[in-house]
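Left out: one protein chain. Kept in place: all the others.
Chain naming follows the written order as A and B, and within any one chain the residues start at number 1.
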């Protein structure tokens, strides 16, 4: 589980950076940038824990998540020009975070005996709800509702993991396959500009 | 209680359809439309359960709500032109959902021993919070804060039901009267374009 924890912190840092950058782009002040970094990184898991009734949420039990988020957001705020070169690699770290968050969220929901859709939803929500709140706080229609195969990659991984949970696949193997699925689908989507169908209005 | 359950599912379907249509109008992709359908149909009851501390929320305990919401949103996404003729009748199903949700929310709050305002608020919230989140996710000022006698119909029904709860009116009769009040006020408001007063700025 130690390896998963490290991936979790890497994902947290990547999400915090994306939130902080969104705040800078919207010309927020220092505090706004910190809040956006924090919310993007920890919002999804917090919402999951609130819905599961597991309080206080993970990041208030283990403040490491909060310290990392704030440190990253501070660094981005004060050094965002010097850190510009990180914007592209950030997409990869973000994908790692996505895979990790889905696996953690789905796994936790399964351990709370949720049903199929509930477990998949908790996985997707853990990975994406922070970004949704980031967009709402920035006054934008949430990105994941509009474009890119982002939440869909999470959906695929969460569904796969939940299905394997009902079989005799060892949990750790199932989690690894699910995380790799999310990360692979996400990276392919970035590379090939995949998009979901849209209804013709 | 079986009859109430069926009405509840009818309302869920109507709310999911209204959410899905909002997503299509905002040119969201398949996933966005599913999320909006789901959130509109189950968001109010979920928020109620989170506030009452009844976790996991109703729709994670009985996934029927999730399956219906997703099925309706899928159907609207793929057949929204063919289903156009449903837009008008949808207003009536939506009114049924409104009445049912108010009664369920107020009833649950009363069984949790909430006070007068709390019980009425939970009823109104069960019926309207999903639509508020739908509007926020679509980047719009929530409709119910701006126009139409919508939440006010819920307010009337919730208040009536809570008042009757303090008298010797049998609970089922009280619930029926409250639901019929919500539905009647709502349909009259649609027919006669009722609106609440606005402050002259």
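In this section, contacts are C-beta pairs under 8 Å (C-beta built on N, C-alpha and C of every residue); 3 or more make two chains touch, one makes a residue touch a chain.
All values reported here derive from a predicted model rather than from experimental measurement.
Novice: For the full complex, which residue in A:23, A:115 or A:174 touches the chain that was left out?
Specialist: Once the missing chain is taken into account, the touching residue is A:23.
Novice: Return the single residue from A:136, A:169 or A:187 that touches the missing chain.
Specialist: A:136
Novice: Using the definition of touch stated at the top, determine which of A:48, A:80 or A:165 touches the missing chain.
Specialist: Of the candidates A:48, A:80 or A:165, A:80 is in touch with the missing chain.
Novice: Looking at the whole complex, which of A:70, A:90, A:104 or A:132 touches the chain that is not displayed?
Specialist: Residue touching the chain left out of view: A:70.
Novice: Residues of chain A in contact with the chain that isn't shown?
Specialist: 23-33, 35-36, 46, 50, 53, 55-57, 59-60, 63, 66-67, 70, 77-78, 80, 136-139
Novice: Of the residues in chain B, which ones touch the absent chain?
Specialist: 50-53, 112, 114-118, 121, 132, 136, 139-142, 144-147, 151-152, 155, 195-199, 201
Note that only the chains that are shown with their structure count from here on.
Novice: Roughly how far is chain A from chain B, centre to centre by C-alpha average, rounded to an integer in Å?
Specialist: Averaging C-alpha atoms per chain gives centres 30 Å apart.
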